[in-house]
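First up is the structure itself, then whatever we jot down about it.
A single protein chain has been omitted from the complex, and every remaining protein chain is retained in its original position.
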Amino acid sequence: MVVATDQTEHAGHPDPTNVGKVAMWAFLGSECLFFGTLISTFLLYHNTTLDGPTAQEIFDVPFTSVSSFVLLMSSLTMVLAHYAAGRRDWRRMRVWLLATAGLGLVFLSGQAYEFTNFVHEGLTVTTSPFGSAFFVLTGFHGGHVAIGVLMLLATTFMSFSGRLHEGQGMNVELVGLYWHFVDIVWIVIFTVVYLLQV
Amino acid sequence: MATLTPTVDAATPAHHAPSGVWSWLTTTDHKRIGLLYGVSALLFFLVGGVEALLIRLQLAAPDGTVLSADAYNQMFTMHATTMVFLVIMPAAAAFTNYFLPILIGARDVAFPRLNALSYWIYIFGGLFLTISFFVGGAPDGGWFGYAPLSTQVPELVRMDYWALGVQILGLASLLSAVNFITTVFTMRAPGMTMMRMPVFAWMALVVAFLLLFSLPIIAVGLFEVFFDRNLGTLFFDAAAGGRPILWQHLFWLFGHPEVYILILPAMGIVSEVLPVFSRKPLFGRSFVIFSGIAIGFMGFGVWAHHMFVAGLGPVAEATFALTTMFIAVPTGVKIFNWIGTVWGGSVRLKTPMLFSLGFIAMFVIGGLSGVTHSIVPSDTQQHDTYYIVAHFHYVLFGGAVFGLFGGIYYWWPKITGKLLHEGLGKLHFWLMIIGFNLTFAPMHILGLRGMPRRTYRYPDGLGFEFWNFIATVGSFTIAVSILVFLVNAWRTRKRGEVAGNDPWDGRTLEWTTTSPPPEHNFDVVPVVHSEDDFWHRKYSEDEHGNAVPVPGGYEPPKAGQDDPPIHLPSPSYYPILSAFGMFLTVLGLVYVPWGLFLAGAGVVTIVWGLFGWSMEPVTREGH
Partner (left out) sequence: MIGHSRVRLGDARRHRVVILLVVVALAAIASACSGNDPTNLARVVDGANPQSALDPKGPTAETIDNLFWVVFWIAAAVFFLVQGVLLIAIFRFRQRKGKERAVRQVHGNMRLELVWTIIPVVVLAVIAVPTLSTLFDIRSAPDPSENALEVEVVGHQWWWEFRYPAYGFTTANELHIPVDRPIYLTMTSADVIHSFWVPPLNGKRDVVPGRTSNLTLQADDPGVYVGQCAEFCGLAHADMRIRVFAETPDDFEQWAQDQQQPAVIPETGSAAAGWETFNTICVACHTVDGTPAQVNLAPNLTHLASRTSFAGATIDNTPENLRAWLHDPSALKPMRPDLNMPSQGRIMGMPNFNLTPQQLDDLVALLETFK
């Protein structure tokens, strides 16, 4: 998605191949505010539990720790994918991309399991402001992870068809930036929502 | 008209620009997208204007019967929503789209298809909001949608149209912001350092950052409102421990930066027009730029001045009173520098200049009344009265709209190749400034006399009659002035004077190209040596510092054999397709649960659009 200009080597004029990265960083800056606002809402309501379950009663921190670890490992595989791409080892890159997507899916399954349990134990979006804030925050995060998984799979698919090599299409580095960001957001959520409450 | 420009008008051969409706629906050319934004904004301006006239008719006399209370509440909600989201922001986007790349010496924006997507989302968002009038009523909870009023009646869909409509309009702006930031940081012409960029480009950049950081906050708020209305969440349900004041914080954390988003582009335009029509550089250019940046930063620190009567507590109120007072400082710096630009110049009072000078005069009034709001005890009387309505119309109409009209008259010749008629332009200006002051100056008095906002009627005996009547007369005067403008615009198609490249003897790069510019903007990408690069190629300075024309004038370079081929972005239908998918999605979401089918179809369309987009090739060979 780059329009070539005629001269590229003068002072103060960055390399156009950075275009995607500038855009992704700008977008991620916006996402910081998005999740910051969701987390702020949660912090406001974390004790407004009405008759429903409280954080202490319902969270299973050991379980969530495991799924957090899984997501953290997926950032490692993402780094490995990027490294392989840098060395033009497309086969290795695809392996690590798929591993990242796979770990992301494991994380999402863990979320689904956890949320199903919460619903059975009496915490839904409508139970209390705490419930509303919790599910909306983690739900949006999960949605972001899901979109990340789709982007990872799309990148892998495009690599099979040879598009990645021409510099077009989804840049592995950009996907990596997004994926790491989503992981960092989870670390903040895990700390603020799970660890600091219990 | 006499100009000092020695430029030779380049006779561009008839260029095979794509034509037909399909070429417009699939365009990725920033200039065409800018035109689309401009025409759309103008149409919505007329819609919002009619809404305003209906309001003024209802309030012309006590106990009015022109509009029912229900119709009135929809009218003021939609007037504000239309003017903010469907007029001023897109009008600024029109100019930014058209001119930002040219001003920085680029051929297009960083992401042309994303650019098109932003436009189509805007249009579909406007269409979405308009549909609500015909299906049981437009949103009626105010453009600010305070909870729990906005979540109180989930059975009626009006405020769902509002929540979802504003949400996707915000998305359109966010995508534009990413696009413009990337463009400025990566696509400036050689030699175009950040500090050599025209002030309009700088203001566009600051606005992009304001959008980037403020839109996500309201996005969360709008989701919370939508979920409260449709999923039974309890974010703003006071009985369940929810906090209505949370909505106000989220809204105004966006809403205050939003007003700077609305004014800074117009300030940028004024910063371009004043130097050209004073024949002097912008006085204190770097101070004007840094003030704009300062306003952007400080704009995030004043939001709670909209909540001085909400019960924040005196410490918070004192803090925000101080931050609000001090944001007047960089604003004042700009105003003084503008006056300094005019001072000592050779002032040509053409229509663009009249609107820019009018901007300064009106904005000073609006800014001063704003300072009176920051005085918290006074604000407890002023808040939610017509005194506030007066203030923001002075800065948004007297400010932003005047500035934007200045931009229209200034850049019309560049965009269309023809000049707007000067006599009609002056008539437009004078009718507008007189009508504007007749409409809004009395509102200061009405507010202090106790007339609250958002009231469909007022009784006899409170002393509101006379000034309301005057305000209504003023509003119709404004309407007449707009008719004059429309006549002028229509007339110019056939009978407008040909503009040539540089009708105003301009200072910036857009005046080096033809009018209108070729699709590729520049035959040869310019190498920039200073701010106001074009001016410095036309004029040098004598020993007194006066401008003297360069002998022989300046001709922009022509493309030669050795220049690399020009790549232009290909047209694409995926942006409009994806935007249409979003339209279907939000329309379906209004009518959950059975609307989920439509929303599902919408999501599928979006996925199809994005998938096709990522697969298609980016550029084609130009000539």
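A and B label the chains in the order they appear, each numbered from 1.
Here is the rule we go by: a residue touches a chain if its C-beta (ideal position, glycine included) is under 8 Å from a C-beta of that chain, and two chains touch if they have at least 3 such contacts.
None of the values given here were measured: they were computed from a predicted structure.
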The chain left out touches which of the shown chains?
-> B
Among B:Ala238, B:Val498, B:Val550 or B:Val604, choose the residue that contacts the chain missing from this document, as touch is defined above.
-> B:Ala238
Looking at the whole complex, which of B:Glu224, B:Glu272, B:Glu317 or B:Asp523 touches the chain that is not displayed?
-> B:Glu317
Out of B:Val39, B:Met195 or B:Leu368, which is the one that touches the chain we can't see?
-> B:Leu368
Of the residues listed, B:Gly64, B:Gly232 or B:Gly612, which one is in contact with the missing chain?
-> B:Gly64
Of B:Asn230, B:Thr455 or B:Ser570, the one touching the omitted chain in the full complex = B:Thr455
Had the left-out chain been drawn, it would touch chain B at residues 4, 60-66, 68-70, 73, 141-142, 146, 148-149, 152-153, 155, 238-239, 241-245, 278-281, 283-287, 309-311, 313-314, 317-318, 321-322, 325-326, 328-329, 332-333, 335-337, 339-340, 342-349, 357, 360-361, 364-365, 368-369, 371-372, 374-385, 448-463, 469, 541-542, 544-548
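Heads up, the rule we're going with is that only the chains that are shown with their structure count from here on.
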Parts of chain B lying in touch with chain A, wherever the complex brings them together = 106-108, 110-114, 174, 177-179, 181-182, 185-194, 212-217, 219-221, 223-224, 227, 231-235, 237, 240-243, 246, 250, 524-525, 527, 563-564, 566-569, 614, 617-619
So in the complex, which bits of chain A are touching chain B?
-> 1-7, 9-16, 18-19, 22-23, 26-27, 29-31, 33-34, 37-38, 41, 44-45, 48, 50, 125-126, 128-129, 131-133, 136, 140, 154, 158, 168-170
